[in-house]
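Not every chain is included here, but those present sit where they belong.
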Amino acid sequence: MSTKKSPLNRLRRSLGLETQNEWPSVARERLLAYGLLAVYVLIIWFPIYYIFITSIKPSSEVLSLPITFLPQSPTAQNYVDIFTNRPFDNYTINSMIVATTTTLICITLGTVTGYSFSRYDFLGNKSLLLSIVGARMIPPIALIVPFFQIMSNPPLIGGLTGSLYDTRLALILTYTFFNLPFAVWIMKNYFDGIPESLDEQARIDGCSRWEAFVKIILPMAKPGIAATAILAFIFSWNEFVFALVLTSSEQAQTLPIAVSLFVADDFVDWAHLAAGGMIAALPGILFGLFFQQYIVSGLTQGAVKE
Amino acid sequence: MSIEKSPLRRKLDKLFVPLTVGPTLLWIAAIIVYPTAKLFLSSFQFRNPVTNEMEFVGLRNFRRLIFAREGGEAVLGVFSPSFVSITTNTVIYVGFSVSISFLLGLGIALLLDKDLKGRGWFRTAVIVPWILPYVMSGLMWRWMFQSDFGAINGALQRLGVISGNIPFLSDGALAMMALIIADVWVFTPFIIIILLAGLQNVPEQLYDAAEVDGASRWSRFWNVTYPFLKPSILVALTIRIIFDIRALDLVWVMTQGGPGKATEVWASWLYRTAQVFNEPGTGAALGVVLLAVTFAIVASLYKIFGESPYEA
Amino acid sequence: MAHVELTDLVKEFDDVTAVDGISLDIPDESFTVLVGPSGCGKTTTLRLIAGLERATDGEIRIGENVVNDARAYERDIAMVFQNYALYPHKTVRDNMRFGLEQHDTDEEIITERVRETAELLQIEELLERRPSELSGGQQQRVALGRAIVRDPAVFLMDEPLSNLDAKLRVQMRAELNKLHEELSTTTVYVTHDQVEAMTLADQIAVMDNGQIQQVGEPTHVYSNPRNMFVAGFLGSPSMNFLEGTLEESSAGKFELDLGGAIHNVPDEFTDALSSYLGDRVTLGIRPENIALNQDGVPANVHPATVEVVEPQGEKTVLELELETGQSIKAAVDPDTTVEMGDAVNLRFDRDSLQYFDPATGESLTYDAKIEQQATI
Amino acid sequence: SGGSDSSTEDGSGGDSSDGESSDGATTGTGSETMADEIVFYNAGSLEFDPGTEANIERFEEETGISVEVNEVPWSNLKTSLTTIWRNQDSTVDAFNGPTWWLADFVSSDWLEPIGLGSDHMSKFPDSLNDLVQFDGQTYMAPEFGKWGSYLYDQQYLNDQGFDAPPDTWDEVLSQGEQLSQGDKSGFAFTWAGKSVFSFKQFLYQAGGQLFNDGYEPVFVEEGKEVLEFFNGLRERGIMPDGMSSLGEGGVGDNFIAGQYATVESWTPLGARAIDEWDENRIGSAKPPKGPESRATFQDTNGISVSAFSERKDAAKEFARFMTTRESSKNNMLVEGNPAVVPEVYEDDEVQSEYPSWLLEDMRFNLENAKSETYMAQPQVDDYLNEQLTPALLGNKDPEKALNDAYSNIERLYQDIGLL
């Protein structure tokens, strides 16, 4: 009787818990890791679960006691309501455009600038970097009014564009400003971890600095780029205060504003808010799932790890 | 012999640094100069709501913010009670949420760095709290902590841990705790992501060397993982602290600084002053103070973590 | 100090079997050298002993214990890595201190040992530098220092001198020798330098393709290779192989028909080769065992033409073409005055002849020679 | 209301989006001809303001002026407007907000007098007219009312053997204990998220007010009575446990969930209860009489016109239209917002739509509700809130709290030169 065929063992093997080639302690740790991660995920998903079930409860059940953890009469009505009543498609598109564009600009400029800061000594390299990051240390809330001013009457390009108030461009410009210093800095630190001998080899292979950067170093910096991109994306995706001040209509308003519109003056419409929140979260979650392989491979590939 | 393809290529190569650094600097400079100037200027001004004029008041805004008032004017040396209590709140809020989420995030990142099947799904699952709009998360946690319909009270009761309801958001200390929990929940994924990326840079062969040197797991962490993770830790902590010092969304949505002023932090104070009270001068002064504090914190983080492993 | 024993050890990577069932006894206090072509599994074997890889199959014993499941830090070994693996963020001094600190050594002892070792390796002046500020050879010495500063049960050294210049290398070799005499720590040493292998080893293990081809004392293995691989691998330039048909002469003596030229097989091998009569047999002779311009029995003197003269300082290597068209190398004294095109007579040193089965590569005369050496 | 909130977009098609970018160029400031479009900032989603939405549709139909409604989250509208106007930006033509914002806006010269004469304004109660006029100019046209109301769980009261809810503060205290059984609390109060409104409501009932005509704060004496009342509530366990401030947000939800016997809250809670409960479970009454009166706090919303608007005429016309008797009635019919025009309560349609007892209470409240507009309102409210919350929770001595609030406010007014 071979126990190897038992489903439990098959599971163990498919989870990589049992291989000849590997230390038993490694396998044990892996099991422990699965356990810990599972517990962690369950805990952090509990609120999301609760919001989700709130979103499929009728309002009467939301406000009845004792509270229920399984909806007694699940309904899609809240979702139907918000979709028939709210331009969620616009908000989602705005959020997507703003977040994606910001992210693209940030990782483009962030990687090249970060690379230069990592590899080259130029005038006041260190203090320059510090002042770039320093620019980001000013509390944004303290900048609301001047930002509004700049965006409603952009200097230099003002004649060309007119007011940028209530445009996605205003948000993109603003968010880029807020994320770029971090992008530069994260990437600089990341490039610091890639040995310079590889740049050198590339230059020997006939690359200019640009080519060495693009063809050799960039692919190895994927994890850093992925992290930077996620940071910029989520920042832009979540930002509330500037979106509030710089936009006013559905042509530019983003999802966080859409969600906060469910909070009425006198009460919070929890059921619809939950549904709206799930919708607002959905593109993010889908984005996460869809790009999860890219994020994950970004976060692991290209690494210098041997 | 030269394989020079084009003078342009050479030009571009020579201009590598200006071309890579220039646009970023321009972008930042273009946007930052005016607001910063404005910020500093305003911090010396006071808007009189009656006359609606900005008056130059020197350092008065700063004095009134930081020091207690007696007979109308601020007395240097005696801190104003609200400055003290809000600063304390901020330190508690930032200190606890940053350190808890850092330790948690580091742990999870180390777990996720392991060669696990399905770790991609775990990674995605772990990031999700950060993807939800902060406003949404704040409202959600307010809802979770609500004393009657809140899931936390509900779950604790269901589990038999408590019998009555705990009024989480009505009690100053509990409200602060609730805020910290929400903050940790929202921002731990950020730490995870940054540290996970950093972990990729640790050369595997050094683990071998350390193992052979007889280093225990703990020692390997400190002597191999940690030095290579330092740049990422610096990034993670700095950004996390900068974000948290000015974190407004969660506080504003969950407690608005209440009950009373139990959860009022610098960020909400600044927002309240500058935007709600429409006192741009005082707000700007507060902004300048915050800037200085942030700068000091970042500088000290730099001291601790700011060294790349390959740097001479 | 410990005896290390490998039994049927196997290590598979995804699609490569790096170590393919090796059994090797490494006696306590011995100095065992692993040699073999690039990629044959030497490093992998060391890593298995170190506990950096887990064996796919087989057994590893250190001292009394089967250590298959013990991790590297539990095994009390020190290792010099082929690629150095220095900690880039630590100074040379701290790189060397680290292992000692891990073993809770007293501060004073650490300081003293690091100083001594640095002196031994001539890197005292580099102690405060980071690895990135060192030349290749300096890095290698630090890597070596990091290991020998400790006092482990087993030393594992993976080509620890490969980046040093000849002079330093000779010095370091001598120091390692001295160190081993003093400490008698069981050592497993990988090198591709024959001189190192010959001079340092108590026993030498020749590997190929993940398997051990022969183990023994270095001079023994050099003179009595078990098969053509070992014979060809050791020695530089390599042993010459000449294939021919084994025949019996009218005088009842065995002779090898090399395709025109006739080679007389010494009598003592008649028994060993008898079953190959009429079959193909390969004769092996090392370049240094070929003498030039010698007379003698015609069947043992082979006329040849000098094709290439390669002076190498202490010796000169000749490439020659035999009458049969076969190519052959000889190592001669540097003052030997021959030129390209010269016609010479070669004589093969009778005591140094080897015979192999060309199909399997196995030595046909190994046992006979051993016997003979034993009786002398 | 089934109407789509984006009807303004649908209705004017390409125009509205084109108009947005070109309005500066096409609309002269002299405006002999009225602009054909205005931008209206609404607090919160129109979804929660179907009355306003319906009136806007009527306005667009009747005047041909299209209204672009920009929805700004409730709690942020004032911030947004402040930011915009501090930059003297013309983005906003008109907005919908409460009267208590006016003092600051008017003194900052951000609002345009809407120029509505007494023919339009006289239909509102005097108290309301006082709130929207400064130096004889009208700056806001009242649109719909919000004020305190007193609601109770009829069914529960009956079960407990009460025919009617407590009628005075004393009765609240004396009967409250009996009404607080098990999970139930006897008496709760809230203006969700707005502690000071709750405070003012009780302050007016106690006969006090925040400021006298000379901008001097005068709330301490009567405030003490209010806090004493709260103290009594808390000590007798009448006030709910989870109460964290005078602006406790959960009170409305809890009332709906059946946690409270009686609640003094603002009007929309009544509409909610009618929706969620059986018709005869919800009961309404005039607020319990305090030491002085049954006055409640008035949080009326109206429409104002931006001083920086480039389409003031159209905006003023909008303000006028939205606050006619007809619009007021329509709003009440569609949404249930209490009309700010007393006559509307006599209208047949209205009478047939709502139970007469409710209308009677509403009208009573409209006519007795009080409010004040005062300078630096957010700071003043913040100082009050800061002190009242600990006092309410029993963490601070009421008198000390009120005196602290008093001196803070006094100093603030000194700083800005009012005192």
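Each chain carries a letter (A, B, C and D) given by its place in the written order, and its residues are counted from 1.
In this text, a residue touches a chain if its C-beta (ideal position, glycine included) is under 8 Å from a C-beta of that chain, and two chains touch if they have at least 3 such contacts.
These figures come from a predicted structure and were not determined experimentally.
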item: Total chain copies in the file, per protein type; value: A x1, B x1, C x2, D x1
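To be clear about the criterion, only the chains that are shown with their structure count from here on.
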item: Chain-contact steps, minimal, separating subunit D from subunit C; value: 2
item: Separation of subunit B from subunit D, taking each centre as the mean of its C-alpha atoms, in whole Å; value: 36
item: Mean-CA-position distance for subunit B and subunit A (Å); value: 16
item: Of all residues in subunit B, the ones touching two or more other chains; value: 148-149, 203, 205, 228, 275, 280, 309-310
item: Shared-contact residues (touching 2 or more other chains) in subunit A; value: 63, 65, 144-145, 149, 260, 263, 268, 270
item: Touching chain combinations (by label order); value: A-B, A-C, A-D, B-C, B-D
item: Footprint of subunit B on subunit A - complex, ascending; value: 14-16, 29-30, 33-34, 36-37, 40-41, 44-48, 50-51, 54, 62-63, 65-67, 69, 109-110, 112-113, 115-117, 120, 122, 128, 130, 132-147, 149-150, 155-156, 173-174, 176-177, 180-182, 184-186, 189-190, 192-196, 206, 208-210, 223-224, 226-227, 230-231, 234, 237-238, 240-241, 255-256, 259-260, 263, 268, 270, 273-274, 277, 280-281, 284-285, 287-289, 292-293, 295-296, 299-300, 302-306
item: Complex contact set, residues of subunit D against subunit B; value: 75, 78-79, 82-83, 86, 104, 107-109, 193, 241-245, 248, 250, 253-254, 257, 259, 375-376, 378-379, 382, 385-386, 389-390, 393, 395, 411, 414, 416-418
item: Subunit B-touching residues of subunit C, taken from the complex the two chains share; value: 47, 50-52, 71-73, 76-79, 81, 83, 85-90, 98-99, 102-103, 130, 132-133, 146, 150, 156
